[in-house]
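Note sheet for the following structure.
The full complex has more chains than appear here; those shown keep their coordinates.
Letters A, B and C mark the chains as written, and numbering starts fresh at 1 in each.
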């Protein structure tokens, strides 16, 4: 048997973006298994870091993986186990969140969380040159969220934009809806909302609409959900922009790994998939009709 | 009974009410908008999902059972309801008939899900904890699979048709609040004044005695699960119109919240005694904690969970059994 | 704890009063238990016997008054404290952990250890020895929930014996025992007495009281109404002191006529593991007794009959074939069974009297919702009919005295208005005055044309009540006696399987 096995280990679909990422991973695996008869894929989803380490151990012990594509649940705890995979001689592709030690991976397909925050912040500043009062929605408490918020805060520093409150919406529509309802009760005037994620933006928008408030000028989400991109494209004033953080980066990483394993094409190195500001002008480019996210 | 017994009984009754009143006072002091009609309406509407479910949970727990699957069941039913409505949209068009179909779907799915839990628990005699832990995993998986890991969204046209179910109402009282109130009142009446409530308490108190007294123990148990399933369906009917979507993260931890509300309300976890009005108060206490935390600043949002935990424990301390003797 | 017979104790109560809230249930009780003496405490249901015993053994504190051990006032912090000083109570209701085995229960809280670990071998050996002393053949490794009631009582007694009690207090120990088993118990009592143990016991079976006691104290409504040496009392005097009226004619004269049509026909009823091929008939207005030793399968037969256990066989009620798969179907067909286990299967101890009374016939009280007014009226009626004595109407049933619980249980089943009623141990734990009332009640029922099956381990009771007696042994009907043949001797012989030889010889 000369089929090579590629292990793919990703966090479970517990929120919208992760769901999109799961979809793209699954879809890439299905597609590539067709394309490359010599490749076999194992896809495992983990609900926490420890489970992800278990999955990687299992792939190493029982599936003789030749390559691992991993989107670490958290960087620190995954560093050791992924290092063990690299030491076993397998190819390692790390996606989105870098490991705590440099140089372990052969290929790094990186998202840029702090860049995501920066781009978002810069848009806010440009959209509100006079400054104003905003509320901020945070994700599930994680390093990712911390990096995004730090980038955002740095970008709005000194711009006259005042953050009234930050609360965790957990990248979840329901939680954000509830929090936004309460923010609307609490503050008589809110100029804009940084929802930081399109799922949260949907909850926020629903709450604003239900309250019938017209003081909020716009809501900035993020991650490029299809539906939201479409609204930006169509000129919805409430959603003037979006910031990408494409869940499809996992598919890119899997595909590049497959190529690297089956050909001599040079695919190692670091590919940063930067966060891009999407506005009405360029929105059409970021609208993927068949994506579930 | 004795003096002390009387006082402790009163405390058991007053406990949750006191906790609720204390929370309301704290909320009003912290933020002027707390008692505004808008905020009260928000809190009540959003309590409705958990509240409707918790009323059903009160019966399950009173009869000595438990259901951990309600949160994922709600997510699954919501997903199914959306799929069915999206699927029939081309043939039926966006309108009330389709909404009715969605509602029927939710109720039927809820009934079936409750029946499955009930069947495994009563007829197959498996521990309720295990059965519902299992079905919890199953429904959660199914909705993830249906949604392909992402979000199931109701068609946009349909969404505006169905929205009023959450946001509109009669005389300024929104539908979820009305339905919750109706469910709570019916629940209270059934628990206190109907044979079913008595039977549920009897089964939870001592199922042998119930059996020897010609009570159909299995049917009572089964009924509590089916009823809970139906109520989960009803809660879902209120839930879907709000955001028009369902995802793997819908309804996560609703089960714990519902059970906590039931117990804060004074129902005994080991069964034998339940009160629906207490559950309603429990639900309100839990919603108010969240609401108050959102309305105040100064507390690190990381610590919200800790504050909730402390308040839940305090609310139950207020009504604990005074006597250990006897 | 002191060694056997090392330091004999006397325990006395002086001017003890006890109230539960506003209700005073004990008034100035004085009793002295002397070493080597058996003291009987008798009285009607609710007279305060159990309460007195609980005060003696540290389960309850007196409101006022003194408990004295060897003349020195003591105040037991709790029952463990009392037990540590050699005062042990065997409760009226079973006080065993159901999930634990017989051996584990006997040594609970006093496990024998070898080093860090339990000395299981020693405990097993001692358990076997204790049970053998009581002629009880139950397996030390059986879980208590799986053993018969009588065995549970024996386990309770074994548990008390293992504690080396110097003062042994027994609350109705014989209520669930047959006469033969009671006799075994009395042998142990005699042995303990010889060792100088002070014993207090209560029973509603006055012949037993007469048989073993040296001293008698009679309680009525929480007052000591009579106290003295046992030989000064005969049974009628005891009964009269308790009840305050003459109860010498315990069994009423049969007045109703037995009908000719069959109310119940049972053919070939088999309850797997417990009873085989049981066939009998019951006529309208008839009272049929079921006798047999404990464990002969009477309870299981009847439970099988009403659908509480899986069973096979043909049943006809009023000439109609019926299939009874659940007690509900049986009740609908007019057949009800009154359990012998009032705490475990009869009543919801944490609920009030009203809820308990109507539980079995709730549909009769329900239109759209439960008619609580009608329930209250039913309770008032039941309290009057059955002379249920409760401190308040709201009291949790678990706080009623044992006998009053039994009365409530009878009232509950009767409320379902069955055509045929099976009463298992109708007067277990019931005082003699009330017994008379219950017997009269059973007769009145039969006079109304109801048919009644009475299972009783009290031979006198079956003979006094029934028109006919079926005797069971090892899950089969061994024989039938009626009319003049209904004698204790005849029944005992059948129950023990001796009749064949006897008849063969005759």
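Note that contacts are C-beta pairs under 8 Å (C-beta built on N, C-alpha and C of every residue); 3 or more make two chains touch, one makes a residue touch a chain.
The structure displayed is predicted, hence computed values, not measured ones.
For the assembly as a whole, chain copy numbers read A x1, B x2, C x1.
Note that only the chains that are shown with their structure count from here on.
Shown here, the protein chains touch in a chain-like sequence that does not close on itself. Centrality annotation: B (chain centre taken as mean Cα position, compared with the mean over all protein Cα atoms).
Chain centres computed from CA atoms place C at the largest separation from chain A. Separating the centre of chain B from that of chain C, both taken as means of CA atoms, is a distance of 45 Å.
Centre-to-centre, using mean CA coordinates, chain A is 33 Å away from chain B.
Those residues of chain B lying in contact with chain C across their complex are 1-5, 189, 193-195, 198-199, 201-202, 205-206, 208-216, 272-273.
Contact residues on chain C toward chain B in their complex (touch as defined above): 20-22, 308, 326-328, 330-331, 336-337, 339, 344-351, 355, 359-360, 362-363, 366, 368-370, 372, 392, 394-395, 412, 416.
For chain A in complex with chain B, the residues that touch the partner chain are 12-16, 18-23, 26, 138, 141, 165-168, 170-174, 177-179, 181-186, 199, 202-203, 206, 210-211, 227, 292-293.
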